[in-house]
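Below: one structure in structure tokens.
Just one protein chain is left out here, and the rest sit where they should.
Chain IDs A, B, C, D and E follow the sequence of writing; residue 1 opens each chain.
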Amino acid sequence: MSEQWLNSLITENAQLGYELAIKMSRMGIKYTQPSGEVREKLRPTYGENADSLIASSQVIAINFQTVSAANNYWRD
Amino acid sequence: MSEQWLNSLITENAQLGYELAIKMSRMGIKYTQPSGEVREKLRPTYGENADSLIASSQVIAINFQTVSAANNYWRD
Amino acid sequence: MSEQWLNSLITENAQLGYELAIKMSRMGIKYTQPSGEVREKLRPTYGENADSLIASSQVIAINFQTVSAANNYWRD
Amino acid sequence: MSEQWLNSLITENAQLGYELAIKMSRMGIKYTQPSGEVREKLRPTYGENADSLIASSQVIAINFQTVSAANNYWRD
Amino acid sequence: MSEQWLNSLITENAQLGYELAIKMSRMGIKYTQPSGEVREKLRPTYGENADSLIASSQVIAINFQTVSAANNYWRD
Partner (left out) sequence: MSEQWLNSLITENAQLGYELAIKMSRMGIKYTQPSGEVREKLRPTYGENADSLIASSQVIAINFQTVSAANNYWRD
């Protein structure tokens, strides 16, 4: 995958950091399943399954730990 | 999602930090499944399933690690 | 939930910290399923399921990481 | 549970730290299911289930992160 | 497995770090199941299963935490 999608972990504020964490979580899926068609087909399955949604939120939470540390928690 | 919901990771005390972690956990689900109607429909499923509840508590715990570190554990 | 249950992450020793981590893990469930009646009904299900018990121990472990760091690992 | 089982996170070496992490993982289960009889009954179930064993190893890994940090990784 | 595949955790930028995290996640599978034939056979199974894809993204997220810390979050 040669496209450039992650230039930096630094974001202007916490919410943009959270949204970057979401993007990172989705890219982890995209690298594993590159076919957009297949991923699209799976969307209703996990989007209407509570456990899949909780698991998705967990991946975001883990990535957000990384982004938050990178940004020194936007403390300043 | 353009609405502003995460202005800062800093909270006045540990419990408010825990409650922010809950909000973050829910937002991870909301970003993945934006339809409030669908999410509402799923609530009884996971709310009465022990494993889903344990998994929810785990996502909160991960987000609370982030919030706690951001607040230097409310040590002062 | 307006009741005050988390005043501080600081505990006198490691075991009290572990027990606080247990409380935090349970509160994560309670915030997600506020009905005590429902939670009580679920208890036998997860209490006699090995995987649920392992998952519970994992949530405690994650919360204990937070409490331990807050207490500087009770090193002094 | 008033019995004292966790006096300190400090251990003499890495292996004793790993074994403390195992103890912590088991105590997480014990606090959730206090009945030794029930826990004993569950042992064959998870002991012969690959996924349960992997999950157990994961809880130990998380607790070992805590113990390792507490001991400054036994670097000295 | 004597082949050398992990020379350093240091990468030039965040995206290369993320891609190293993917490699590490795959190697964890490869060490556990060394047969390329078996792994190839499993690919369609997990590649078209939403929960497996989310779980894969989670492993990448955990490895990326390590790589990011090693690189001091590519802050400079």
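Basically, contacts are C-beta pairs under 8 Å (C-beta built on N, C-alpha and C of every residue); 3 or more make two chains touch, one makes a residue touch a chain.
This structure is a prediction, so every number in the text was calculated from the model and none was measured.
**Q** For the unseen chain, which displayed partners does it touch in the full complex?
**A** D, E
**Q** Of the residues listed, D:S8, D:S35 or D:S57, which one is in contact with the missing chain?
**A** D:S57
**Q** In the complete complex, the non-displayed chain touches which residues of chain D?
**A** Where chain D meets the chain not shown: residues 13-15, 18-19, 22, 46-51, 53-58, 60-62, 64-65, 68-69, 73-75.
**Q** By the contact definition given up top, give the residues of chain E that touch the hidden chain.
**A** 1, 4-10, 24-29, 31-33, 38-39, 41-42, 45-46, 49, 51-52, 55-56, 58-59, 62-63, 65-66, 69-70
The definition used in the following text is that only the chains that are shown with their structure count from here on.
**Q** Enter the minimum step count from chain A to chain D; a value of 1 means the two chains touch.
**A** Tracing touching chains, the least step count from chain A to chain D comes to 3.
**Q** Chains touching chain D and chain E alike, please list them.
**A** Touching chain D as well as chain E, we find no chain at all.
**Q** So which chain is farthest from chain C, going by the mean of the CA atoms in each chain?
**A** E
**Q** Using mean C-alpha positions as chain centres, tell me how far chain B is from chain E in Å, no decimals.
**A** Computed value for the inter-centroid distance: 27 Å.
**Q** Identify all positions of chain B at which a residue touches two or more other chains, and write them in rising order.
**A** Only 46, 49, 51, 55-56, 58, 62, 65, 69 qualify.
**Q** How would one label the connectivity among the chains shown: line, ring, star, complete, or other?
**A** It is a line, because the chains touch in a row without closing up.
**Q** For each chain, which other chains does it touch, given as pairs?
**A** Those chain pairs which touch are A-B, A-E, B-C, C-D.
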